[in-house]
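One protein chain is absent from this view; the other protein chains keep their places.
Just so it is clear, A, B and C label the chains in written order, and each chain counts residues from 1 on its own.
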Amino acid sequence: MIARALRRPGMKFNAVFGIIVTGALIVLAVIGPWIAPYDPLKLDLPARLSGPSAMHLLGADEFGRDVLSRLASGARTSAWIAFATVIFALAVGTVFGVLAGFLRGWVDRIIMMVNDAFLAFPGLLLALGLMAVIGASREGIIVALGLAYMPIVVRVVRAAVMSIREREYVEASRVMGNSEIITMARHVLPNCVAPIIVLATTMFGWIILSESALSFLGLGVPPPAPSWGNMLSTARPYISQAPHLIILPGLCISITLLGINMLGDAVRDWLDPKM
Amino acid sequence: MLSVRSLSISAGPAGKRIVDELSFDLAPGDMLALVGESGSGKTMAARSILGLLPAPLVTTPDSEIRFDGYDLTRLEPKTLRAIRGAQVGMVFQEPMVSLNPAITIGEQMAEGLRLHRRMPRAEIRDRSLAMLERIQIKDPGKCLVAYPHEFSGGMRQRIMLASVMLLKPRLLIADEPTTALDTLVQRDVLDLMTELTRENRTAVLLISHDLGMVSHYVDNVVVMREGKAVEQGNSAEVLHSPRHEYTRRLVDALPKRSAGGSRAASSGDPLIEISNVVIDYPGRRRLFTRTEPKRAVDGVGLTIRRGETLALVGASGSGKTTLGRAIVGLVKPSSGTITFLGKTIANGRSVDARAQRRDMQIVFQDPYSSLDPRQRIADIVAEPLKLDAGMDGRKRTIRVDEIFDEVGLTRELLQRFPHELSGGQRQRVAIARAIARRPAFVVADEPVSALDMTVQKQILLLIRSLQERYGFACLFVSHDLGAVEQVADRVAVMQDGRIVEIGDRDDVFDNPQHPYTRSLLDAAMLIDRRFADGAGAKRAAVQ
Amino acid sequence: MVRFILTRLASAVPTLILVSVAVFVMMRFIPGDPAALMLGDLAKPGQVEAMRRQMGLDQPLVMQYLIWIGNVLTGDFGQSIANGQKVLPLILDRFAVSSVIVLLAVLVASVIAVPAGMLAAWKQDSLSDISVVATSTILLSIPSFWLGLMLMMIFGLYLGWLPIVGYVPFSRDFGHAALYVILPVVTLVLVESGPIARMARASTIEVSRLEYITHARAKGLSEGAVIWRHAFKNAFAPTLTLIGFVLGSLLSGIAVIETVFTIPGLGRLLVDAIYARDYPIVQGTMLFVAFIYVVVNLIVDLVYPLLDPRVTA
Partner (left out) sequence: QEQPKTGGTLKVRINADIRATDGINRDANTDTVLHQIFETLVAYRADLTTGPALAESWKISDDGKTYTFTLRDGAVFHNGDAVTSADVKWNWTRRLDPANQWLCIPLFNGSQGLKIEAIDTPDTRTVAFKLNAPNALFLAQLANVQCDSWVASPKNAGADGKWIADSAIGSGPFKLKEWVKGQYIDLQRFDAYKPLKEASSALAGSRQAYVDDVRFMVIPDTAAAETALFAGEIDVLPGLESARVEEAKSRGMTVLSTPGLSWTAILLQTKDPLLSNARIREALAHAVDINQIAAARTNGVATGDPSAVAQASSFFDNDFLKWPEYDPAKAKALLDEAGYKGEPIKIQTNTRYQGMYENAVLMQAMLTAAGFNAQLEVLDWAAQLDNYLAGKFQVQSFGYSARLDPSLMYGVILGDKATDPTAQWDNKEAFELYMKSMGTTDPEQRKTLFKQLHALMIKDVPILGLYYEPSIDAVSPKVKGYTVWPAENTRTWGVWKSE
């Protein structure tokens, strides 16, 4: 199946590029702190706002901190937040989605009502609220973004479950005498995996984007820990003085997202039986 | 008029040949059929005539399709478009997806006339109305402004045909125009088609895998196999005395009445008793209202005896599936009782209900969708056994192997996934799963209608032989009278949720009492009776 | 029709109530207090309490909620704590600003991206398809605020062609107003074109595989007529849903773009009000945004049957 998907010319490029970029992100997230030339928090006031040089390969920020080291460490932050958020949103969303889709009736109606309320609720306020309650932290962002993306998961999973529960193999399982729980666990859930994987890849990209947008509004990863979004945001006043502080994190975000989107396309096509 | 010479179609310039050196001729007013099993290249051959092959497929350079002296494979796109629709009309396989859902019927009918005949609006409208009247659509005026989804499959297929025939094309290509329809409707559509084409002396290229239909309507036939024409000639001759081994196999595969008449007609104690069962589907819930509930089964009483096969026949939508599902407990009757060995069948999700259900199994219509695509075959077949506390893993394996032999599957398939099997193999797996725990009763809901004819035959034989071995009773739901005739002991005929006739197979088939049964049988075009049985007497009469 | 609209709106009531309760509770649990913010380091003990009393914040939470929601039901969204402006007119004012930008952006994006996506689908795997897919994937990957900053840097700062900050209402001076919205609109158009083009392409490919397209060709229709008459409506229906979704989420999520270009829109109002703990504005805005979300969905549902008659409104 993979081979078949890879045979299309666009596909192959997508997959290769996506895997390389995403792989690079993961590698950077894991070993970033070791390969970074400096501690991302180390101040070097004389080098403030300096452009690329031998000392600071990609320049230094408004405290003279090394931009390369901060980008590397930001990769870890971004990747970790996106990863944890996806897991969180998927875990919670799948449970509710499966319950709603499989049990239907009033359970479904209540879940969907709450879900709609969540969807209509701008993630921004949710983020601020949770950040304030939990304390400005990565965990706060993970929970906030997780809750913001959860309703989408609920919808996708519910739709998948609802189409799967009408399939004859689910009925076959019932006729066999399997209990509802076993039917759900053995036949419904595994078959939701494909749409969930596709959603997860796409969501990973969205979340990197949302995290950077939140950080940009000052609601994201609390400084001084670097994330690409808050690097961009704190660099804004220096847009004309030190444009590299704006351009570099933005490029990192864009390239990463491009890689993830392409990987997502590849995964989608790979799982799509019509290809 | 149409002359096809050494037509070859390949996937890409150097790709596999889908159609290989096909040649045939068609004169005005004639009807030619392309027959052959699924995937033999019938559709592609037909599409190539109008230059409508899907993306990677191309006709090879030495192919020739002459229509009225033009070589259609070498025409300018513009000239070809002038021929499409105007000279050569085409009706497609699936009525449900062949009409644009977003455009009114009137628009779609007018489109061709406007394009090729440049008629004034009023005249287009008049002609469309007249045509709709011809095809017996009630209230044609309203039909013009309606959308396709407001019509049933049969009506849509008739509308399709009407919109194509409206331009009086000289050649009509009909690609399995009736496969998705039930027998009664099927006949309507075909009759209409012959009638319309005869009027204009339109030549027809009919594509089908239904030999019964072909023998009934068509003059000449081309039998295709893997892209090649293996035999062609007068349809009566080809079908009655097939020369090629493949044609013979096709003809052989037609269902025939099993020898020895119905078994167990008298013997056997009642296994399942159904009395006065009514099943309503609740209407769809809106915020404050509900749509009307739909009555699918309306006061059915029935007894199924130990070891017998009761066939349930009837037109599409008559409630057959619903009744079958009610018996195994997938649908809850609104009223009435169903008893199994004297005990009322418990409904719902209780443990009791589950225990009871293990003695009843169901084989579904579509072998693909009834198998979990993420499970391996071995697990699928072993799954019902897991519920048996007395079975450990080893015993299960032994039993699975045993069943595999019984249903005629090789063991190397055990570790595969459903999509790695052929349709026939999948249905065997579904059957294996159903009989794994030796149930006393199996519902087979159209177990063969999704399958190829040759495979159909094997599966029907398998069901029959397994039943003989294990002695389970079977409710065989089908609208295919041929299949029913082959496997049933008794037959029940359903119409609009009611049983209108029930009796021994031979009685019902040879001496139908109810007018509905009679019309069903008439429509079924039981070709098998005419030549598969060798009942040559009737043969001449029909032609 | 009217009945359908009313029932749909009625069915959104529980959602809106849930949103209102959630916002209310959340705002009260967030540390920070509007009275304190107003006084800042000038506050002395007792003064904050007096201020709270004056704002009615000393009452029990449930009472506060009931008073607020009661007023909302009579159309009174209250007054801003910070500057005493009436909340509803303020929201409508700001909404007018945001909606001009968002509607314009979504409209332009759709007009560009839908045909591009359909064309790409029709010529699948051709050079134009590949370039449309590549462009839209790249656009999909660029954060809007970064793109905004870059455009601002190039066109505002270095080239000096366009104004960078502020906003002039269209009602006041059309030409001037247009200058101010160009950059934000272009940013949003670019960012939103990506998903719309991809969606249009995907659904057109889906449609073009269907039999009725071949049937239309078999009738002798030209390719143009096949695309326009038979493919467009059917392929556009799912895209419309996406456009509706983009519209709904943009109206609440435009805060970032409004921050970049300092546009006094609804998103900015919300963010500022959150920071200022201006409860009436936050609550009112959130309720409004949720309502808009419901209305946009309703409009999509009303338009959908026009494109796909199988779906009844």
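What we mean here is this: a residue touches a chain if its C-beta (ideal position, glycine included) is under 8 Å from a C-beta of that chain, and two chains touch if they have at least 3 such contacts.
Everything numeric in this text was worked out from a predicted model, so none of it was measured.
Taking the complete complex into account, which shown chains does the hidden chain touch?
The undisplayed chain, in the complete complex, is in contact with A, C.
Where the complex has a chain not shown, which of C:P14, C:G56, C:P115 or C:P163 is the residue touching it?
Only one listed residue reaches the unshown chain, and that is C:P163.
From the list A:G23, A:P37 or A:P224, pick the residue that touches the absent chain.
Considering the complete complex, A:P224 is the one touching the chain left out.
From the list C:V48, C:L88 or C:L107, pick the residue that touches the absent chain.
Selected residue, touching the omitted chain: C:V48.
Using the document's contact rule, name the residues of subunit C that touch the chain not shown here.
Against the missing chain, subunit C presents residues 30-33, 36-45, 47-48, 50-51, 54, 82-85, 90, 93-94, 152, 156-157, 160, 163-167, 259-262, 264, 268-269, 272, 275-277.
For subunit A, which residues touch the unseen chain?
Counting only subunit A, the missing chain is touched by 41, 43, 45, 62-63, 128, 131-132, 135-136, 218, 222-224, 234, 236-241.
Just so it is clear, only the chains that are shown with their structure count from here on.
For which pair of chains is the number of C-beta contacts greatest?
The chain pair with the largest number of C-beta contacts is A-C.
Roughly how far is subunit A from subunit B, going centre to centre by Cα mean, in whole Å?
47
In whole angstrom, what separates the CA-based centres of subunit A and subunit C?
22
Where in subunit C do residues touch two or more of the other chains?
none
Mark out which residues of subunit A touch at least two other chains, giving numbers and ranges.
Not one residue of subunit A touches more than one other chain, so the list is empty.
In their complex, what parts of subunit C are in touch with subunit A?
Residues of subunit C touching subunit A: 12, 14-16, 18-19, 22-23, 26-27, 29-32, 125, 130, 133, 137-138, 140-146, 149-150, 152-153, 157, 209, 252-253, 255-256, 259, 267, 270-271, 274, 282, 286, 289-290, 293-294.
Mind listing the subunit B positions that touch subunit A in their complex?
Interface residues on the subunit B side: 325, 328-330, 349, 351, 354-355, 357-358, 360-362, 364-366, 369-375, 383-384, 387, 430, 433.
Spell out the part of subunit A that touches subunit C in their complex, as residue ranges.
It comes out as residues 8-10, 113-114, 116-117, 119-126, 128-129, 132-133, 205, 209, 212-213, 216-217, 232, 236, 239-240, 243, 246-247, 250, 253-258, 260-262, 265, 274.
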